[in-house]
Every structure is written in structure tokens, then in C-alpha cells.
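Excluded from the complex is one protein chain; the other protein chains are retained at their positions.
Moving on, here comes chain A:
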Amino acid sequence: MLRVCRKAAGGAAQSCLYGRGSLRPLQPCCYYSSTGSSGATAGKLVGAGLLFMGGGLGGTILYAKWDPKFRANVEKSVPYSEQLFQMTLGPPASPAPLPKKAVPPQPLHISSVAETSKESKQKKEKSAEQPAAEVLPPPGEHSLEEASTEAAHIISAMSEAVSVPAPGTHRDEAEPQAEAPAGAECVECKHEAPSAVKERPAEEVAVRLALQDQAEQDVLASLSTTLEEALGRTAKVTLQAVEAQDAAVQAICTHTQKLKEAMEDSEVSSDQKSTQWSALESALKERSKCVDNAADALQKARSELENLRGVIAAAKKSSVPGARAHILAAEENLHRMSVDLDNKVSKVQSAQTEAKIISQYSELVREAKTQFQKELNSITPDIQGGWKGLKMSDVAGKLTADDLNSLIAHAHRRIDQLNRELAEQRVREQLRIETALEQQRLEDKKALDGAVAAALERRREEVRLEQERKVEEVREVMEAEMRTQLRRQAAAHTDHLRDVLKVQEQELRAEAQESLNRKLVEQETEFRRMNQQQINAFTQDVNTAFARLKGMEDAIDSHAVAEEEARRAHQLWLAVEALGYTLKTAAAEAPTEPLAGAVQAIRDSCGENEFAQALATALPEESLQRGVYSEASLRARFYSIRKLARRVAMIDETRNSLYQYFLSYLQSVLLFEPEQVAPPAKLSPDDMDTFKLLSYATYCIEHGDLELAAKFVNQLRGESRRVAQDWLKEARLTLETRQIVSLLSAYANAVGLGTTQAP
């Protein structure tokens, strides 16, 4: 304590200007302590002081041990207490762990989140599965059904177009046959109906039709083969029969011819006659043989024809329509063959009748000849051997005149007889002719009937065949026509379809074209729009890029400018700081360094800044040239001023004699007022007293308000004012300079802040 006081007393001599006010409280204790420095009381005092200090220290340490906050405070406030505490108490306890509380709630949150996510996932899966499952089957069914119906429609359309002519051909054979298959088909249809397929698919129909066709073809083939075989056989046989018949006819004809020749050629020599008769006999044999052959062949032919007929009937029964033509052909062949056969037979019969007639004639002739011969023989018994084979020349040589006369008479008689017979014959001829005619008529009638019947039969057959053929033809024609009609219909249908398709195509084409055009236009417009958009976007991008570039450039420029500004601001700030620093260089009594340099630096650093320039120029010349005094020096100076001002408080213009000086000095000595009085907010005229003003100013000075002090000092009047004039000036200078400097500093700070780039 003493040492401190002593130090303080010693320091006061050096720094009385500075520490005078603060040392005031210490001075009394100095005086107190200086009086009580005698021996015994000093020791007591020292001991008490030591005890007090030890107690305080121990208490502090104990309390620090108990309260770590206090320890921290003490460590903060008292410099070397940390080491003291570490030595005595040890290192401070670590702070309690805090984050433990935050950890436990987190797992809960996470689990709950996981649970919720799981739940949501399950729900989502479930919900996804169900609609998927629900969605899948119906589309499947629908698709199947639709596809099947569509296919069926298409196929039915196709099959209708395709299979229409087919049933036409199949109709006849399908009628008896297709009833069963149709029934089966219907049954099948019925079976298939519940399976939601409405029509038989075309493949089945086609297969069935194909099968039917195949079967029909097979049957037809078989029938045709049988027919052909039969036909062939019958044809062969019939041909044979016909040939035989022809041969027979030929033979008969030759025979008759021969017979005729034999009969007629009586002038022929006997050799020739005998040859003729032998030829005739041979011819007769031939004829008989041929006739027999013909008969056999005929029999065979007829049997074959019967067979063929039977086969044809069977074929008819089998009723394959394709075979109808064959059947008809076969029937026709049959008919023709039978007709031929009949013709041939009739020819043969006619030939035979003719031959019979001829033979009868020949018989008659022979009888006549024999009769004549007999007569001749009776008349002329000489000539033997018959007249036949004798020539007239031979006869003339052998006979006499009587014989000749008798012969002639006989001949005449014969001639008369013959004439009479002829007349009789002529007469009877008529009757006989009539009867013969009648007979002939009858026979003719019979024959006619028979022939008519046969012809009728044949005709009927022919007609029937014709009819059948016609029917067949008609049927074929009909079928052909039907086919053609159907084809035509199909063609018409196809035409119609084609037309419709064409129309549709046109429509669709038009539509498509339109839609295409529309789409094209749309696409075009879209494209244009997109293009424009792209262009716009591009230009926009380019513009933005350009703008950005510009912005960047501007930013860079502004950055550069800002940096420049910042640099300048920095410089300014530095200069202002330098200026501020120069302000601090005021020594105790000496003013600061001249501020001219710093101000010049400021002027240089803020070349274009009018404000700074103005401020820089606003600095008073004195401060520039000479510098300003520091506040402390002014403060110190103030006290002397104060003293002086107090001493010359009375002196003014009116009172300025020496005596007044003396009186004023006396007044200052005798007048007691507090050194510092807080100035009121408002000054009243009473406060314009020098001493009061000085008190106010002192107070302000003591509290660092140089300005207010200067203001108060400014209110001094008279000699006090004059005395304080320089101080006031200096104070004003200082204040001005400080104000300008603070302005500049503020300005520099503001500029610096302004130019600082905010992150």
C-alpha cells in the first residue's frame, strides 16, 4: 500500500497533468497512511493486513474449488490465478456431456419412419397388385373375345366370299349328304356356341368342305372309274356287237346279193353258177355264223348294257353330282349304243327280212324254175340235167323243130297260162296286195307300233336322256350360271367391296391425307413453333448469355471499379487512418505533426471524391501546417486557463485597470465554488457567470466533452475570454480537425463498407 502510494506520489510528479484527477482519491489515503507509519502499530497493521490477505486468498481458493463458475470468473479477471488454482486444486473438471439426451430420441424416429415406409410400401404393393390382377384378366378375356370375334368376322367374311360358290356345287350332293354333316355341324355349332364362338372357324369349314370334297372326289372317282369301266366294257362289247351286226348285215347283204346274183344270173355258165352256189353257201354259212356272232354279241352287248344301266342306276343312286356328267355321258353312250345296237339289229333284221324275202323269192324262183324244169322236163324229156346252166346256144343245138314247136307251144301255153295267172295274179294281186297291204299294214302297224313303241321308248329314253342331259345341262348351266351369278355376285361383291374399299380408301386416303396434312400442318406449325421457340430460346439464351456476358463484364468492370473503389477507399481509409494516427502523435505539450502530409495523402488517395476533397480542404490551415493539440494537452492547458480566467474574471472592457485586476484576483481567491458542476440542459442567464461557466467547462473537460467545454469557454466574456482565446482557438482547431477526421474516417469506413463485396 505504502509502496503503491509512494509510486503514485512519484508518478504524480511526472504525470500530474494526466493522473491528477484520478489520483485525488488516493491522496487522502496516502496522507492517512503516511501518518500511521510508527513501529508497533505498523507491525500490527502489517500482520493484520497479511492475515486479511491470506484469509481472502484461502477463501477464494476454497470457494473456487466448490464453485467452478467462480473459479472461471476469477481466472478470467485475475491474471495468474489460473496457475495458482492449477497448483492448488488441479485442472478444472470437464464440462458435463450434453448430447446424450439428443441421441436416444433419434432411433425412435428412424424406426417409426421405417415402419411407416414399410407400411406404405405394403399398402402400395397390395393396391398395385389388386388393380393389376383385376385389370389383367378382363383385358385378357376381352382381348381374346374381341380377337376371336374379329377373326371370326373377318374369316366369316372371307369364308363367305370363298365358300359361297362351293356350297352351290355341294348343294345337290350336300342336300342329302350335308344334312347329316350339317346336323353334325349344327350339333357342333350348338356344342361350340356355349364356348362363346359364334361361327365355325373357316379352317374347320374348309377342312370339312375339303373332306367332303375329298370324299366326293373319291366317290366320283370311283363312280367315274366304274362307269368308265362299264362304259368301256359295254362300248367294246357294243362295238363288237355292232361290228358283228355289221358283219352280219354285210354277210346277209352279201348273201342276198349272192343269192340275187345266183338267182338272176341264169345266163351264167354252170360253173359260175356252181361257184356262185358254193359262194352262196359259204356266204350262207358266213351269214349264219355272223348272225350267230351277232346274236351272241348282241346278247353280250345287251347284258353289258344292262350292267351299265345297273351301274348307272347305282351311280344315280350314289348321286355324286360330279358324276352326273359322267352318268349322263354314260347314259348317252348307253343310249347311243343301245340305239346303234337296235339300229344294227334292225338293220340286221331288215337285212334278214330282205334276205328272207330274197330267199323266199329265190325259193319261189327255184320252185318256179323247178316247176318250169319239171314242165320242161315233162314237155321235153330229152333234155336232162335241167335248164339251168344251159345256154341257149347249147339248147338250140340239142333240140329239134318239134321240140322247138312243142317248146314254143308249151311256151305259148305257158305264156298264156302265165298271162292268165298273171291276170289272176293281177286280180288277186289287188286283193293280195290289199290283204298283203292289210297284213303289211297290220304288220306295219305292229311293226310301227313296235317300232313306234321302240322308237317311243327310245324317244322317251332319248327324251329322258335329253331331258336329263338338258336338265344336267340346265343344271350345269344353272350351276354355271349360278356360279357365274355367284361369281358375278362375288365379283359384284368384290367390285362393291372394291368400290367400297376404293371409296373407303379414298375416304381414308382423304382422311389420312387430311389428317396427314393436318398433322403436317401441325407438325409444320409445331416445327415452326419449336423452331421459333428454339430460335427464341436460342436468341434468349444468346441474349441472356450476352446479357450475362455483359453483366459479367459489367460485373467484372464494376468489380474492377469496385476494387478500384475499394482500393481507393482502402487507400482513403489508410490515409484517414494515417491522419487519425497523426492526430495521436501529439506529445504532451507539442502539437501533432503537421497534418499536411496525411491530408495530402488523403487528397491523393481520393482524387475524384468531392466529399473527401471538400473535407480535406475544409481542414483548417493551422492544423495542416502546424498540427493540432491533443485533447489531453488541451485538458491540461485548460486548467491553467481556468486559473487564469478565474483570476481575471472581473476584467472586461469597462473594468480593466490594475486595481480591477487586483480585485479580480482577490475575487478568484475568495470565491469558492465546486470545481466541476454538471452543466444543466438549458443555460439560464444566471449561468453566464464566469466561474459557473468555468465549472461547467471543467466538468465537461473532465468528462471528455471538449466540445461542450469549448462552448462554455466560448461564453466567457472580457479578459477571461481573451485569456482563453488561444485555447479556444486550439480547441476549435482540434475539434474541427477531429470532426473532419472523424467525418473522413466515417466516410472512409462507409466507402470501405460500401465497396466491400458482401459474400
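Operating definition for what follows: a contact is a pair of C-beta atoms (placed from the backbone, for glycine too) under 8 Å apart; a residue touches a chain by one contact, two chains touch by 3 or more; residues count from 1.
What we mean here is this: contacts and distances are computed from a predicted model.
Set against the options "MICOS complex subunit MIC10", "Thioredoxin domain-containing protein", "creatine kinase" or "C2H2-type domain-containing protein", the UniProt name belonging to the omitted chain is "MICOS complex subunit MIC10".
For the options A:Leu209, A:Val242 or A:Ile641, the residue in contact with the chain missing from this view is A:Ile641.
Residue A:Asn656 is the one among A:Asn656, A:Gln676 or A:Ser742 that touches the chain missing from this view.
Seen from chain A, the chain kept out of the figure touches residues 637, 640-641, 644, 648, 651-653, 656-658, 661, 719, 722-727, 729.
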